[in-house]
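What follows is chain A.
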Amino acid sequence: MIITAAGAPSIPITEVRSSEGVGGVGVGSGAAPKNTFADKLTKAVDGVSNQQLAADDKLAELASGENVDLHGTMIALEEAEITLRTMTSVRDKVVGAYQEIMNMSI
Partner candidate 1 sequence: MNLLDTLQITASGLTAQRLRLQTVASNMANARTTRTEEGGPYKKQVPLLEAVQDDPFGSNLDRAMTRVEVMGVVESEDPPVMVHDPGHPDADAEGYVAYPNVNVLEEMVDLMTTARTYEANANVLDVTDTMANTALEIGR
Partner candidate 2 sequence: MSNVLFDGLHQGLGQVLDLRMSQHSLTAANLANTDTPGYKAKFIPFDEVLGAAVNRGEKLNLRATHARHNPGMGANVSEPFVDEIEAAPWVADGNSVDAEREAVRLKENATMYGGVSRGLGKRLSLLKFAASNGER
């Protein structure tokens, strides 16, 4: 985001508005907020939850003998753990960034 000597900033104002703010309210932008941070966050959380449910399903299938897929089940469980941990790290970073901003004196 360089403000060149020519004067015009390289990122238009509407884009700045729609990518800031957890509330995701695009003031006056008129476009549906498909790509707001909040949406991305929600999708990520859903993804983590779906991954856990999928891992649960695979484990139940293994235990009941319905589908004995040893490595598939173990991999699904690992994936669930990794996405959960990633999600948690992201959450921590977001919370940290938020607190940093809140602590800034205006």
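Quick notes on this structure:
Definition applied: a contact is a pair of C-beta atoms (placed from the backbone, for glycine too) under 8 Å apart; a residue touches a chain by one contact, two chains touch by 3 or more; residues count from 1.
As a selection rule, all candidates are chains of the complex that A comes from, given by their letters.
What you see is a predicted model, and the numbers here were worked out from it, not measured in a lab.
Here chain A is displayed by itself, and among the listed chains 1 or 2 from the same complex, it touches 2.
Only residues 52, 55-57, 59-60, 62-66, 68, 70, 73-74, 77-78, 80-81, 84-85, 88-89, 91-92 of chain A touch candidate 2 when the two sit together in their complex.
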